[in-house]
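Here the complex is missing a single protein chain, while all its other protein chains stay put.
Entry: subunit A
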Amino acid sequence: MPTVSTGVRSQRSRTHSLLLLAALVPLLHGCSKPGTESSEAVTLLNVSYDPTREFYEEFNAAFVKQWEAKSGKKLSIKQSHGGSGKQARAVIDGLEADVVTLALAYDVDMLHDKADLIPKNWQTRLETNSAPYTSTIVFVVRKGNPKGLRDWEDLIQPGVSVITPNPKTSGGARWNYLAAWGHALRKEGGDETKAQEFITRLFRNVPVLDSGARGATTTFAERGLGDVLLAWENEALLLTEEVGKERFEIIVPSESILAEPPVTVVDKNVDKRGTRAVAEAYLKHLYSDEGQEIAAKHHYRPRSQAIAAKHASHFPSVKLFTIDEAFGGWRKAQQAHFDDGGIFDRIYAPKSQ
């Protein structure tokens, strides 16, 4: 039976490479462990989320240069990217991250709740809620804005199709949802029922819930689905400036949420590996003029007033509310809106349809 063997062989070689990979991963992991104190090269692992890849590539190079000049020791920084929640779970499950730089504080909170890797008050350890750069949620529309979408109210009109990923599976999408809810709540003078009505109508206009932000961007940009894409400002700028300025434009609504992607040292890991000093210096450097410049270059809003002023034309001013103001923090927002049986589930509950 010559034919069957081809099938089996291809399957087997796949299994082989998987086994090989499984054998290599701990080896690679082992390599990064030594080098804690001596003159050997020190390594740092920054576990981050998807859209920060290019930003941290540039920032790491800058920090390594500065650190090596100062300390005279070799430093190498590894980065890992993926969905924010998935990355947090990897760290909880034992990935030895020295620092995490994720999309939302809730994912970092879980490093405390589920594995006690960091203290509960982690977010107060660095300035500005431990978020050295920020972003906000904006609209991306097709060139010329054919449906004339200007603000959140326009998105709930019949016949408008809105693309946003699933807030149950995407951290970024939770910011989209909370921006819409926060706006509706403030506009209705704090009436939760009206805000819920608003968010229900908004999601009735959503034809597809991609599992992640990049998927939603593909749906909007490549599949041609939807009139408007809800996106982080940095992702929107990346899409319009680097992919298709002649195809898309950005609309900044009257108000939106201040998205604060937070950073922290993972205490248990840095203490075990002896990398606390360099890890802390690494995060501090994000607040330096150089760090802030690189963040701005990669479309994140800098916290430094001086650097922000320099890039004012790049980031239109918009009224921003924080998650603490509008929701009383991430834990409350998560529980009320996104956990099982929360408000988001009720939008799709059979009886309301």
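We take it that a residue touches a chain if its C-beta (ideal position, glycine included) is under 8 Å from a C-beta of that chain, and two chains touch if they have at least 3 such contacts; residues count from 1.
The definition used in the following text is that contacts and distances are computed from a predicted model.
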Missing chain, UniProt name, options "DAK2 domain-containing protein", "Cytochrome c oxidase subunit 2", "Carbon monoxide dehydrogenase" or "Sulfate transport system permease protein CysT": which is it? "Sulfate transport system permease protein CysT"
From A:T218, A:S288 or A:T322, residue that would touch the chain that is not displayed: A:T218
Selected from A:K114, A:K143, A:K245 or A:K319 as touching the chain missing from the view: A:K114
Thinking of the whole complex, not just what is shown, which of A:D50, A:D210, A:E235 or A:D267 touches the missing chain? A:D210
Quick one: say which of A:S48, A:N166, A:N269 or A:S304 touches the chain that got left out. A:N166
Across the whole complex, list the residues on subunit A that are touched by the chain not included here. 1, 3-4, 6-8, 10-11, 14, 85-86, 89, 110, 113-114, 166, 168-171, 207-211, 215, 218, 222-225, 334, 338-340, 345, 348-350, 353
